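Partial complex: the chains shown occupy the same locations as in the complete assembly.
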Amino acid sequence: MNESSSPPAAGYRAAAAAGTQMFDLVEELYPICRSITGDGVRETLRRVSERLPLTVHEVPSGTAAFDWTIPDEWNVRDGYVADLAGNRVIDFQAHNLHVLNYSEPVDRVVTREELFEHLFTLPDRPDWIPYRTSYYNRNWGFCASANQAAELTDDEYRVVVDADLEPGSLTYGEYLKRGRSEEEVLISCHVCHPSLVNDNLSGIALATELARTLEGLDTHYSYRFLFVPGTIGSIAWLSRNEAQTAKIHCGLVVVCVGDAGAFSYKKSRRGDTVIDRAVLNVLTTTAPDHKVIEFYPYGYDERQYCSPGFDLAVGSLSRTTHGEYPEYHTSADDLSFVSAEQLAGSLDTYLQVIEVLECDRRYLNLSPKCEPQLGKRGLYGAVGALDQQPIDVMTILWVLNLSDGEHSLLDISERSGIAFRDLQRAVGALLASDLLAPADSAVTDVARIGGGSGQ
Amino acid sequence: MNESSSPPAAGYRAAAAAGTQMFDLVEELYPICRSITGDGVRETLRRVSERLPLTVHEVPSGTAAFDWTIPDEWNVRDGYVADLAGNRVIDFQAHNLHVLNYSEPVDRVVTREELFEHLFTLPDRPDWIPYRTSYYNRNWGFCASANQAAELTDDEYRVVVDADLEPGSLTYGEYLKRGRSEEEVLISCHVCHPSLVNDNLSGIALATELARTLEGLDTHYSYRFLFVPGTIGSIAWLSRNEAQTAKIHCGLVVVCVGDAGAFSYKKSRRGDTVIDRAVLNVLTTTAPDHKVIEFYPYGYDERQYCSPGFDLAVGSLSRTTHGEYPEYHTSADDLSFVSAEQLAGSLDTYLQVIEVLECDRRYLNLSPKCEPQLGKRGLYGAVGALDQQPIDVMTILWVLNLSDGEHSLLDISERSGIAFRDLQRAVGALLASDLLAPADSAVTDVARIGGGSGQ
């Protein structure tokens, strides 16, 4: 909870064009073939850098990161399966999912039988190409639609992967928006998937736009954005910043935020941290059809942030979660699967969560013995019609009743069922009426929460 | 929990005529026009004083009470709307709800349009007169049925309110029934409503009869009865008795106890205090269709008792709660809406709650290692038929098993699901068999709970 002296302004909102800007970035990044290392990630971070002052880090292959070692760097130029007449029947140039991600280089003629040991398809979805990787087991391979595979009837084929898999480095991006406090909120997204949109170009775009929105705001917390390859990237960051993690107040892993599904929230390992409460508070108000997922030690980089040696307050806020939609990890997770509007809705939800984090604090009712007389301060509905929308009296009474120095606004919202933003309006009015003060105030100059400003 | 040396006698019961006596008082008080100050309250308290040795307090207008100030005193003699021919079309003499409560004096001829700005009706219930007040905004006004209002077609009317609104005092009544302990149970009812029966002549009558019943009993707790104008009355009492509140063990606000509805209990702010547990224990046993309402900072004087600066263990036990029945705050809340029988049922429930408060204590099983042999003490059903109703063995076993000095009878009742009064019978038998003793006893002379006395 924010215990600093001045309450932050409420009503965070993204720019009107944010949805379009996110979708534009998604489109721009879509053709790039990414992996956990290599030029695809570098190019992706370069495009993000055009929007954000990103710091890009390179971690050499062979560097130890806890139990792991940064692998050789993989760069692929081309790859195909061709018949012996030279016709490409599976072709990386047509879709970068066709080459097994991290495939070792190969150039051989193989029997149909051997080819099929290295060929991945989705029999249930015969038109779609699956996404497969082999980061830590050296292997070569291809992915194709089941329909394509069915046409491979020759006895022999030429298999070519024109790739480098040799010492280089792992690349990740980092951006810190400084707030008044050194306590940090961590926003992390994985940048290692090739041409897959919801997972996770949507997350990259949302994190980028969220950072741009916060850049211009006076925040209590500092916000650290990580654009990291999945698993090995977050492990590398944690191993290089272990001491820093003590400053992490809480965080979110951003993934699958562009589809049309309802919101899902996967809780942190502890399950009742401030991020869990803040996200669920916002979703309860704004997305009654949301789904809550208890923590489990699988998924995306929350697995690392929530490993027992760190146990950070990090959850993951998505729309449809990975594995829950058939398009997941297939060529069908394409540009048609997400929209600017859905991205904008996700960004707005992230901003509301951040607003709760920023504005959650304890206040003190300065007239705690019996109710103060609201009427003489214009805070109570008078007889007859009112010519303007008053702040709901019940909301004012809840804030007064529970502002005993023990309950924060989140506590009050959870107990009363009143939306956090409505409580903020009441707080604004009560601060203006000198009926309330921040509970931590030896404060002389209390900035007002902008409750009355026409929200 | 009562930890004094002698357990109180159980089986509190009101007099057989209590229902009739309560209804008689309701009828007697019905015609009086009450408000938060004035002679109506004084006359009401005088009638109660004929039944109880009430102390009547006068608090001068202008006296500060926390954030409030005692207002000018209001006394109304007459009021009407008349056509210009002098025919009264809305008349205080017909029903005291017709004059806006706390209306300032007026004697003018006004246009129909201006009249309607000061006239309150209930379009959905065209036969009923609403009850409206304007205590702290000086205003004049009238209330009428929508049917009456529809007949007001003249262009001009004379409006007369013959009232005084000037410095005087606020009046409230107080009665203390002393028990062996200085710890107090607070019973509070509001006395400010004019001719409205369920809200709250029913509460005034129940509190009066409850006090009369307790007067003759030897109780552990002291019982403080407050007959106060709503809001300003409880605020005045709290401001004048702030130090006293430390003695308040718990309490109930008595309101809407005469209608035919099921019981409702609104919890105290803390929600798990002894009064919450005692009331819910009784209702669970005797009124399975009861309704539980979590605390919210609105309603009647529990709002003040539960303000954060006091946070007393005060709930409110009603039948249908305010606002939940259409007759609420209208002329239809009349003598036909309550009955002697319903009042008697409410009084009985209040008495059972008090019995739980008085009798809840911890006992010690004096034979805690294995079960004592009940059979040799005649506490176990023998072979064959029994010629008298035994105390249920399971009840005896529960009392023995949980009487380890940590569990009170309320705890045992909650865990076992056995009615508190049945536990008391078992306690009586076990005390008589020397298998049980009060947990707090360096006590030599333990009075027995009258469990065997044919209840």
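Going in written order, the chains are labelled A and B, and every chain counts its residues from 1.
As a working rule, contacts are C-beta pairs under 8 Å (C-beta built on N, C-alpha and C of every residue); 3 or more make two chains touch, one makes a residue touch a chain.
None of these values were measured; they are calculated from a predicted model.
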Total copies in the complex, given 2 are shown here: how many?
-> 3
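As a convention for this text, only the chains that are shown with their structure count from here on.
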Return the distance between the CA-based centres of chain A and chain B, expressed in whole Å.
-> 54
List of chain A residues in touch with chain B within their complex | 365, 367-373, 375-376, 382-384, 393-394, 397-398, 400-404, 416
Chain A-facing residues of chain B, complex | 65-68, 117, 132, 134, 136-137, 139, 141, 231, 234-235, 238-239, 242, 269, 296-298, 303-304, 306-311
